[in-house]
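Everything below concerns the one structure shown next.
Apart from one protein chain that is not included, each protein chain of the complex appears where it belongs.
A, B and C label the chains in the order they appear, each numbered from 1.
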Amino acid sequence: AKNFEDVRCKCICPPYRNITGHIYNRNVSQKDCNCLHVVEPMPVPGHDVEAYCLLCECKYEERSSNTIKVTIIIYLSVVGALLLYMLFLLLVDPLIRKHDAYTQPLHNEEDSEEMRPPVDSAAAKANTVLERVEGAQQRWKKQVQEQRKTVFDRHKMLS
Amino acid sequence: AKNFEDVRCKCICPPYRNITGHIYNRNVSQKDCNCLHVVEPMPVPGHDVEAYCLLCECKYEERSSNTIKVTIIIYLSVVGALLLYMLFLLLVDPLIRKHDAYTQPLHNEEDSEEMRPPVDSAAAKANTVLERVEGAQQRWKKQVQEQRKTVFDRHKMLS
Amino acid sequence: CAGMENPGYRSGSVDSLRHRPSDVVVEDDDDDDEMVDIAGATLDFSNTDDDPPLGSGEYFVERGSRAGSMSGAGPGRLVDPLEDPLPGKSKDRDRHREIANKSRQSTVALLHSVSDAFSGWLLMLLVGLMSGALAGGIDIAAHWLTDMKEGLCLVGFWFNHEHCCWTSNETTFQERDRCPQWQSWAEIMTGTSEGALAYFVNYLMFLVWALLFALLAVTLVRAFAPYACGSGIPEIKTILSGFIIRGYLGKWTLIIKTITLVLAVSSGLSLGKEGPLVHVACCCANILCHLFTKYRKNEAKRREVLSAAAAVGVSVAFGAPIGGVLFSLEEVSYYFPLKTLWRSFFAALVAAFTLRSINPFGNSRLVLFYVEFHAPWHLVELGPFILLGIFGGLWGALFIRANIAWCRIRKSTRLGHYPVTEVLVVTALTGMLAYPNSYTRMGGAELISELFNDCSLLDSSQLCGYKQSNSTSGAGVGNGLADRPAGVGLYAALWQLALALVFKMMITVITFGMKVPSGLFIPSMAVGAIAGRLLGVGMEQLAYYNHDSAIFRGWCSPGADCITPGLYAMVGAAACLGGVTRMTVSLVVIMFELTGGLEYIVPLMAATMTSKWVADAFGREGIYEAHIRLNGYPFLEPKEEFQHSSLTADVMRPRRSDPPLAVLTQEGMTVEEVEALVESTHYSGFPVVVSQDSHRLVGFVLRRDLLISIDNARKRQEGVVGASQVVFTEHSPAPADDAPPPLRLRGIVDLSPFTVTDHTPMDITVDIFRKLGLRQCLVTHNGKLLGIITKKDILKHMANDCQQRPRLHPLQL
Partner (left out) sequence: CAGMENPGYRSGSVDSLRHRPSDVVVEDDDDDDEMVDIAGATLDFSNTDDDPPLGSGEYFVERGSRAGSMSGAGPGRLVDPLEDPLPGKSKDRDRHREIANKSRQSTVALLHSVSDAFSGWLLMLLVGLMSGALAGGIDIAAHWLTDMKEGLCLVGFWFNHEHCCWTSNETTFQERDRCPQWQSWAEIMTGTSEGALAYFVNYLMFLVWALLFALLAVTLVRAFAPYACGSGIPEIKTILSGFIIRGYLGKWTLIIKTITLVLAVSSGLSLGKEGPLVHVACCCANILCHLFTKYRKNEAKRREVLSAAAAVGVSVAFGAPIGGVLFSLEEVSYYFPLKTLWRSFFAALVAAFTLRSINPFGNSRLVLFYVEFHAPWHLVELGPFILLGIFGGLWGALFIRANIAWCRIRKSTRLGHYPVTEVLVVTALTGMLAYPNSYTRMGGAELISELFNDCSLLDSSQLCGYKQSNSTSGAGVGNGLADRPAGVGLYAALWQLALALVFKMMITVITFGMKVPSGLFIPSMAVGAIAGRLLGVGMEQLAYYNHDSAIFRGWCSPGADCITPGLYAMVGAAACLGGVTRMTVSLVVIMFELTGGLEYIVPLMAATMTSKWVADAFGREGIYEAHIRLNGYPFLEPKEEFQHSSLTADVMRPRRSDPPLAVLTQEGMTVEEVEALVESTHYSGFPVVVSQDSHRLVGFVLRRDLLISIDNARKRQEGVVGASQVVFTEHSPAPADDAPPPLRLRGIVDLSPFTVTDHTPMDITVDIFRKLGLRQCLVTHNGKLLGIITKKDILKHMANDCQQRPRLHPLQL
């Protein structure tokens, strides 16, 4: 977009005698960022220019509109993806895997840590990548459930 | 001293066109410390004043000449007193107390800390103020001797 | 003691142990680590899921609750996972030694050793870069979403209001952000920006967006990472003190916290992003630790990295690297060695640099409310500054009480069951009340920025609505800041500010602690800044109308610039923040990094010190300690002095009425007996003694190690049956001919457990626990093992102590 260049020189000129305040914006290089180059048309006659310019404050500013654009787009897509995944988990997932919904919680709650892992690890090593992902997702879901219980139900943390 | 007042406004004006640099000093209040009031006579014609003044830098400075005077005098008198005392210790003191010069060093070197002090403290309590001062001075001298031995002779510290 | 299990030592003396036949467990130096990993239920695939944040171990909460339900069941509640006795030495040291030895042999190893040495710095660099980048992204996105509530940029939806009008020439001196490219919702929907209808449409859209953002935030938190809510600083303090909250610093927490922080800030709720940024930085650090072997396996080292990450968080939140380091030192960290100081500083710098190069605000500054003051201040002004300090202290104390009371209600009543509804209601309330008042409608950081601003001639905001003095001579360069009488605009602004003050004070109490990411710094500072600005303007007008009174005569002559209301706002902000968090030095440093002026150290210090003293008079805990106590985290406050004259014997387990301590003897017990003992108790470790009679302490063995060793031996070692003797001595007695071969387990015994005597005063014991970072310690009497004392016991004892203690010298820091 041509209108949105990434540098500007902004001069703010306060009210002076009977002239109201003004803001001047121009696309100039840092070297030229001063009152004489930016304030156009000059609202005061020649002999007053120096005094008027002393009051004005000129600032050279840079930005990267690309960074902004990319950041916003990434942000929106992550939020979108998360929403979709949430919907998936809420609506689709329960339908697919209704069958193993009964065994998992039991297994999670009562097993002591010392005994379970060797079995898990042995099992995990033998499986395919897909099943591993599956397993990881299951574990993650259990973790989230645990966290939810802790924070929202039992109020043991972060309350 | 009337010549050394404690405030000044010092304007340093760098070379400008064909005028060499100048330093202006004046006794003015902080409010009046600016180029227009201090630079006199103005070396440039009226229309150049503003430009010339922009280059000059005026600083308002304060000092306390009394503080300086008092500090220096105190310092000199302390140094003088120390020198006199040193001379006294070097020349006069040994003459006065020739008699007990023999016992002291022995006493200092061999006594273990646990045994000596009770005697000292018992002795000190019974005495007059003058003798206490005397005693304190003696102890101090022993300490300095000890320090001197440590630092200068044995080089156990601060080398 | 438990927690004494010390791989460093073990491998140090492994040469003498390795070749004995029964030493099946500790076959490899690293084997131990792997066992731990297995025991911690972490699979090989662990890199793709939420790793346990600090090594292995159960969920802390799980343990906590279980422990709670069984309290009084026995002596040592050894519920905390394994740890080095002293933060992070042994394992790392061994690696060094190994590397040093190797590198004598080859040049490759030399390179390896150098890269190993640099990996700490590299990690810091990465943490700095990642946190800086994330903070930049959060800033940009939050700005955009906040402005989204008001309108849309037509030339590119991704621009916020300011950037939309960035190059526009149509902005005016009065309304600097108005340009045709930016259209409010009313303009888009009804075509007009004036009138009641437009106002109503804008109001409605504001509310709708706010509710939408809040809903999204709380839903995402609930769905994906409940740990992402809140400020995070209390939990990080707890983690740094040595406890483990699994998943708290994981990948999902990071993602969700980043995303929802933007939403929460944008929804207009009275919260800031500083605390959550600390959490985000710690998540980054924890995740990046997985890239380095050195840090993946060593909890203590990882904790040092987390300390540095806390510094990084504050560094990017305020653009104050030094302040961040001091914040981590003063407020967050438990153990802060010099090495960490250097590294924290480095990481904080890198992060600040990254953020600056992203330049999220377009002003080449790291924060929105950066100011550059150079106005002088007069000694007399210390009076009002101290007044602000008192206000800050009072408000801090009040806020903590009110917020804790509210959180307790949330925790214990039905309110806690409707987190989503709560967030929505509070958002609606905030939005409805905030919109009509322009000072509450804008974001917190923007408000602070406006309040910190001193009214130069270039400013046109309502707060600068002074009557123009008649001496506007063109020659008076820069003298436009002289005292002026207040105009109508300023009086209106003051009223709005006063209302905003009341509103902010109320709403912040119920906002902090909701189930969205929420920081406390910005709201606290906003309250203080409003109060300070009000006082500052008051002082200014007082000085203007009383030039000749005794106090103002010397320094406030007409035409002189004697009082800067912006400075008062700054001091007020520092005072209120100090009252709430009880920071002092770090706060002053942060404030002066914000302003770039060393001139104001004295006013700031006077205000924060007063604020701290006043607040301490009403309760010694800062908001973070109060939340830690509210949630019952096992946290041993390092600042507080323990003021009770009990002895260790009074606190240790077993108590007089309890059954005796469960111990193992170094020889004479059979495998079956050991198993029975282990099964019958829940302790995670057992002391080993010479004999049941003498009770002379030999060492300490962990339940887990014991179980796994016996298990392994039964499976792999020949002849080990239930009747085999278990031998913990170095040289076992010659077995009887017909007896099965003994099971030698000296390898798993920690031979250097920490001990104190039963006569040790508790304050010394507490100090030992704090300084050495212990979890447990054994108690002896005349060389006999008497009992065990754990961190939990100490916490319980201190809690009792706290209730009984007379509160008399709050001024004694």
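We adopt the following convention: contacts are C-beta pairs under 8 Å (C-beta built on N, C-alpha and C of every residue); 3 or more make two chains touch, one makes a residue touch a chain.
Please read these numbers as outputs of a predicted model, since none were measured by experiment.
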Inquiry  = From the list C:S241, C:T584, C:S724 or C:Q776, pick the residue that touches the absent chain.
reply    = C:T584
Ask   = Among C:M432, C:A723, C:A739 or C:I764, which residue is in contact with the omitted chain in the full complex?
value = C:I764
Task = Could you list which residues of chain C touch the chain missing from the display?
result = 6, 8-9, 12-13, 85-86, 89-90, 93, 96-97, 99-101, 103-104, 110, 113-114, 116-118, 120, 321-322, 325, 329-330, 338-339, 341-343, 345-346, 349, 353, 584-585, 588-589, 593, 596-598, 601-602, 605, 609, 638-639, 641, 643, 645, 647-648, 690, 694-699, 751-753, 755-757, 759-761, 763-764, 767-768, 771-772, 780, 782-785, 806, 808-809, 811-813
Message = What does the interface between chain B and the hidden chain look like in terms of residue numbers?
response = 1, 3-5, 8, 12-17, 20-25, 27, 48, 51, 54-55, 57, 61-65, 67-69, 71-75, 78-79, 82-83, 86, 89-90, 113-114, 116-118, 120-121, 124-125, 132-133, 135-137, 139-140, 143-144, 146-148, 150-159
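Quick note on the criterion: only the chains that are shown with their structure count from here on.
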Query = chain A to chain B: how many Å between their CA centres?
reply = 60
Query = Between chain B and chain C, what's the gap in Å when you average each chain's C-alpha atoms?
reply = 48
Key: CA centroid of chain A to CA centroid of chain C, Å   = 21
Chain A, residues touching no fewer than two other chains = 51
